[in-house]
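To start, I am sharing the structure in question, which I have written as structure tokens.
Note that one protein chain of the assembly has been removed; the remaining protein chains are unaltered in position.
Order as written gives the chain letters A and B; numbering starts at 1 within each chain.
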Amino acid sequence: MSLLRLRDVAVTYRVASGEVPAVRGVSLDLAAGQALGVAGESGSGKSTLAMALLRLLPRDARVTGEILLDGEDVLTMNWGRLRAVRWASASVVFQGAQHALNPVRRIEQQIAEPLLVHGMATPAEARRKVGELLEQVGLPAWRARSYPHELSGGQRQRVMIAMALACSPRLIIADEPTTALDVMIQAQVLALIRSLIAEHDISLIMISHDLSVLASMCDRLAVMYAGRVVESGPSGEVFRDARHPYSLALSAAFPTVGDPASRRAPKGLGGDPPDPMHLPTGCSFHPRCPVALPECAFQEVELWAAGESRTAACVHVRPESVQPAGPGEGLEKQSVPVARPAEESQ
Amino acid sequence: MNITWTRRRTALSRFWRDYRRQRAGLYGAAILIAAVALALLTPLVTDPAGMDVTRATGAKMAAPSLDFPLGTDESGRSVLLMTLWGSRVSLLIGFMSALLSMTIGTVTGIAAGHFRGWTSAVLLRITDWFLVLPSLVLALVLAAILGGGTSTIILAIGVTSWASTARLIRAQTLSVEARPYIERSRALGAGHWHIMTRHVLPNVAPLVLANTTLQVASAIVAESTLAFLGADSGKVSWGGMLRGSYDWGAATSGAWWYVLAPGLCIVAVVMAFTLCGRALEAVLNPRLRGVSR
Partner (left out) sequence: MTERRENAGERGSLLEARDLHVEFASRGRRARAVDGVNLAVGEGEIVALVGESGCGKTTLARTLLGLERPTSGSVLYGGAPLSYSSRALKAYRREVQLVLQDPTGSLNPRHTVYEAVAEGPRIHGMSDERDRVVSALARTGLRPPERFLHSYPHELSGGQRQRVVIAGALALDPRVLVADEPVASLDASVRGEILALLLRLRDELGLSALVVTHDLGLAWNIADRVAVMYLGRIVESGPVEQVLRSPTHPYTQALLSVLPESPSPVVLSGEPPDPTRIPGGCRFHPRCQVLAAGAAARAGVEGRCRSQPLAILPVSPFSADSHAACHYAGARLE
């Protein structure tokens, strides 16, 4: 059974000049113990989606659809339940650890806070637990007495991970956990996350713009563009053999060192991410797409099957006969091409 | 550069739209406009002859009547007339000394924030010195040394009140100087003058504007205080009138009009400037913060 189930999740921000659709109908499944990578550029809606999972978005954001965590809809929970879920079932590791920590409180106070608030430990137990958590994330226990500014960027990110682990969650949402960290520190933090989720059987949703990092960390990948999932599938396959031209461009953006094909040949994508208030018609990627067909400008796309448990929203993978739906891949077919990403099968 | 002009106009209209939302600021602006208009119109609608002690027509310390709506002073002059003429002096001194103080403060602040090493250290010491010095006493001494006159008072107030502005501007300058575009500009070959005038000054300008408005208010108070303590410009000002009313025991002898007219005017104008300054701060500061991203 899936731990997290998203059905047609949409997030709209209300701003002075109108409504901005940031996420436009995303359906995803995450099995217990699985790691899912969500890739995309800034403005693709990936961080908004991550924040929506625990209702961490500001008030001017409207979330619709269903977000089922252990079968319970996060969007309709009352506040008390939501608070319990935020700590006990799922927790978030934010990007930019230096800003997410309170500069005037010691590390131990910050890690112990949820334990004490939820009455899960006495102060003495909490202190012991903090020491254990710090050791789990590779920091000496005496660091508990430190203030955030006394730690390096990598150490602060470790503290963030320790905080996320404090209440033994079943799901960790990591939003760009290693952006702004050095290569070596990034490798350390990634190795830490990898070993922790394996050890404690935690599910992981990791958000990043770096497809190569996601491919090395996650079982499955979902690539987002302009608020929608445009491709999903097993991570290795999506990374090495992308079906959607956008995923292809993302994976080519980070070259494999030593690969003659990318030597003196940086690959990018022309154009700029679309303005969410004025999305292109048809496939929203068509103005930047190197293999766009004339029909892409008006043809709505949806996630079509693109191989074994893979989907892609591109006319190049569209089956010959779109209309009759085959239940084989668990795809949701619709007679009217309302762009709504189909379910993924596990 | 037609487009630039259009952009400036839209920026201005956006500013006005935001400012309009500040109710207190609007009241302040209305009072100010009225006060300035009255001050400007006074020579056109009244006869300065009434200000001459020797040619005063009223009774001494007369209560308000139809002829003298705000009563008269110890020499029989109309308090209304004095208040109107006094507003010219008070406002002039307020504006000019605020301008002087802001100029010194801004230049010192930008220079202290921009330059490193001993230049900054020296400027900071001087600023601190002016900051801890009792400025009123200093102004009194200055006014005494330089002799009477409007410009003396302006100078005395301006020179003694710039230090806190300099501190403020320096802090803002430091935060602007830390931005990468300053580094880029330096790498392009920009000198100190270019960086200070093209990058720092436009960024601190909103702060300067808001602060000037507040500074006018405190300059008017300072002028009144100085005049009350005896260092006046030789012309009738609101502070001078208060001094006169005190000298002649107006408050104790029941001549409330003599005290109230200049007193209320000072309160109203100072409050109006403060309201405007706060409103300007509220409108301009979010944009300052937005810029710092």
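The definition used in the following text is that a contact is a pair of C-beta atoms (placed from the backbone, for glycine too) under 8 Å apart; a residue touches a chain by one contact, two chains touch by 3 or more.
All figures in this text were calculated on a predicted structure; none of them were measured in a lab.
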Touching partners, among the displayed chains, of the absent chain = A, B
Please pick, from A:215, A:242, A:296 or A:312, the residue that touches the omitted chain in the full complex.
-> A:215
Of A:33, A:65, A:234 or A:255, the one touching the omitted chain in the full complex = A:255
Selected from B:48, B:69 or B:202 as touching the chain missing from the view | B:202
Taking the full complex into account, what residues of subunit A touch the chain not shown?
-> 41-42, 152, 154-155, 182-188, 191, 209-213, 215-216, 246, 249-250, 252-259, 262-270, 272-273, 288
Considering the whole complex rather than only what is displayed, give the residues of subunit B touching the chain that is not shown.
-> 3-4, 7, 179-181, 183-191, 194, 198-199, 202-203, 291, 293
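Going forward, only the chains that are shown with their structure count from here on.
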Inter-chain centre distance, subunit A versus subunit B - centres from mean C-alpha coordinates, in Å | 55
